[in-house]
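For this view, one protein chain was removed and the others were kept in their places.
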Amino acid sequence: MSQTGLLSIDSVTMRFGGLAAVSEVSVHVDKGELIGLIGPNGAGKTTLFNLMTGVYTPSEGFVSFDGNSLNGRKPFEIVGSGMARTFQNIRLFKALTALENVKIAANIHRQASLFDVVLRTPRLLKLDAEIDAFSRDLLAQLDLADVADVRASDLPYGLQRRLEIARALATEPQLLLLDEPAAGMNPQEKAQLMGLIRQIRERFSLTILLIEHDMKLVMGICERIYVLEYGKLIAEGKPEEIQKNPKVIAAYLGEETE
Amino acid sequence: MRWLLGRIGVVVLTCAILLVANRLIIDNIKEYYVSVLVLCGLYATLAVSLNLINGITGQFSIGHAGFYAVGAYVGGAWTMLIRPLVVKSLPILQTGTQIGDHLNLFIALVLGTVCAGLTGLLVGLPSLRLRGDYLAIVTLGFGEVIRIVILNMDVVGGPRGFTPITELVNNHGIPLVWIFGLLVVVVAFSRNLLKSAQGLKFLAVREDEIAADAMGVNTTRVKVTAFVIGSAFAGAAGVLYAHCQTGITPDSFDMNTSIIITTMVVLGGTGSISGSLLAGIALTALPELLRNDFIKEYRMVIFSTLLVVFMLTRPQGIFGHREIALPRFLRRLGRKGEPNP
Partner (left out) sequence: MQALVQTLIYGVETGAIYALIALGYTMVYGVLRLINFAHGDVYMIGAFVGFFACTQWLPFKDLSQHPEAAMLNVVLALVTLLLSMLICALLGITIERFAYRPLRNGFRNADAHFWGFVIALPVTAFAGAMTTTKRQGVFLFAGVVIGFIMRPVMAYLAKRIKPSGSRLNALITAIGVSLMLENGGINIFGADPKFIPDILPKRQFNLFGLVFDSSGLIILAIAAILMALLRYIVLYTRPGKAMRAISHDIDAAKLMGINTDRVISFTFALGASLAGAAGFMVAAFTNIKVVPLFGLQPGLKAFVAAVLGGAGNIPGATLGGLIMGVVESLVASKFPQWRDAVAFILLIVILLVRPAGLLGKNTAEKV
């Protein structure tokens, strides 16, 4: 393993009942990389995300992040150690405003005790001011400052996706997991999204792992790609290698391999 | 330390206002209306405390009367069973004096609140595994189990009920101060919670538990905290209730009581502190004050019909998630007066 390794998934298997949704998958992500995870529907991509973020515990194998094993750790602990995610089907806090959505995530590194909250001690007031400034700044960086006080459910779809990314960034992650960020977007929005991903990657010096169906987007920005099919890893490599890989072509077009 | 002095100032001021108001009320208002006021204060406290669990954290508890009962019986047990044993060595606890009465009530409050909070912890644990309607039924079940347990405890009178201290009943002013003091505390608590960015965690759990978890919110802790605090406040209300009645029976804490409290939260607007507060006061005061035989007799039918009609027409309650704040109200009035540009 190289020294810059950030995330390593070591032959992980996840079974639901008798069905193996993910079997013996190994993924390795170095610091600063932008990696794509592709595969047909039901290939186990989101399951893999859930394994990384602690929603599920792997039946077999290990996930380690930044040198620490993640097995058996709760999602909220894993977020604290620097891995944040977005969801395939947007899961914002719908009745709350954009700013409040971000503030909740920003809480993670600025915790106060209930005692502080109830008595509104100077410590709490300072933390609250800090969270407020941090969250507004983050919204501004993602061009969401204008909608800070709009309820999340009232935002247009594209902005909801963007807000989800902002919310994940508010946890100040090293590794950002994006689950189909372009789902349901038109080509123009997709182009914008590509720009956004590049931009936040640089500004926050992020490592990014994204699941995506849109080949143009994946091939356009990812440096390395992993391909899953039926829960198994069938290919790994640079975009141009993946494009030529017969197994991948078969998986997507349903052709015979030989 | 300036903030500390400021906070102490607020507390002292509140106490002073309460004591003065109490004097005025006791001297000028008929005893009947005082008793209505007592009930209003208690139910408002119960509604606001249940709102912490149901409205703000989005868990659904419909067994609040159980915690109310725990507080009432623990508080009553202190005053009637334990205090007489302790009073010999601590003569300051003798009732009948201002200090003795207040001190007694304070100890009863602490005990009742702690016990109800612990019961809340016990009931909150299932909330870690259950959601929505199933959780609601379990809390209802817990409430009933608590009642049946009390029903079978002979020390506190079982089905015959329990006669707590009568000295305080005669001395009406004392419970009134405490009741409204408690109401101020529970409202201030909820308000401070929602005012801080930290309190947003509770709303996050209500909105989407999985997302909250993924954003670093310790949902387990948030839910248990809400249950413990909500039920502790209900326990405190129970202690005060026990001390301003001539007697309590397990029937005072049955499912109907739980459901009345739930109705208050639902009608007030789940999540709205001011909504719960106003609904708690209004729904207690109106049937008492209208003094109408029809409304008295059909009180529960009216409650339940209101509940159904509200669920069908305005499920978010009168105020929704919003708070009614005087400044904003005034601002809005002012804006209406201005001509449109």
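Which chain is which? They are A and B, in the order written, and residues in each are numbered from 1.
Note that a residue touches a chain if its C-beta (ideal position, glycine included) is under 8 Å from a C-beta of that chain, and two chains touch if they have at least 3 such contacts.
Every value quoted in this text rests on a predicted model; they were computed, and no experiment measured them.
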One chain is left out of this view; which of B:Gly6, B:Pro84 or B:Gly132 touches it in the full complex?
B:Gly132
Sole touch to the unshown chain from A:Phe65, A:Phe87, A:Phe134 or A:Tyr226: residue A:Phe87
Just name the one of B:Val34, B:Ala47 or B:Ile62 that touches the chain not displayed here.
B:Ile62
Please output the residues of subunit B touching the missing chain, sorted low to high.
60, 62, 126, 129-130, 132-134, 136-138, 141-142, 144-145, 148-149, 151-152, 210, 255-256, 259, 262, 266, 294, 297-298, 300-301, 303-305, 307-308, 311-315
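The working rule: only the chains that are shown with their structure count from here on.
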Geometric centre distance via CA averages, subunit B-subunit A, whole Å:
42
Sort out for me which residues of subunit A touch subunit B in the complex.
53, 55, 74-76, 79-80, 84-85, 87, 91-96, 100, 103-108, 110-112, 114, 116-122, 124, 127-128, 131-132, 167-168, 170-171
Looking at the complex, which residues from subunit B come into contact with subunit A?
3, 7, 188-189, 192-193, 195-201, 203-204, 207-208, 210-219, 225, 321
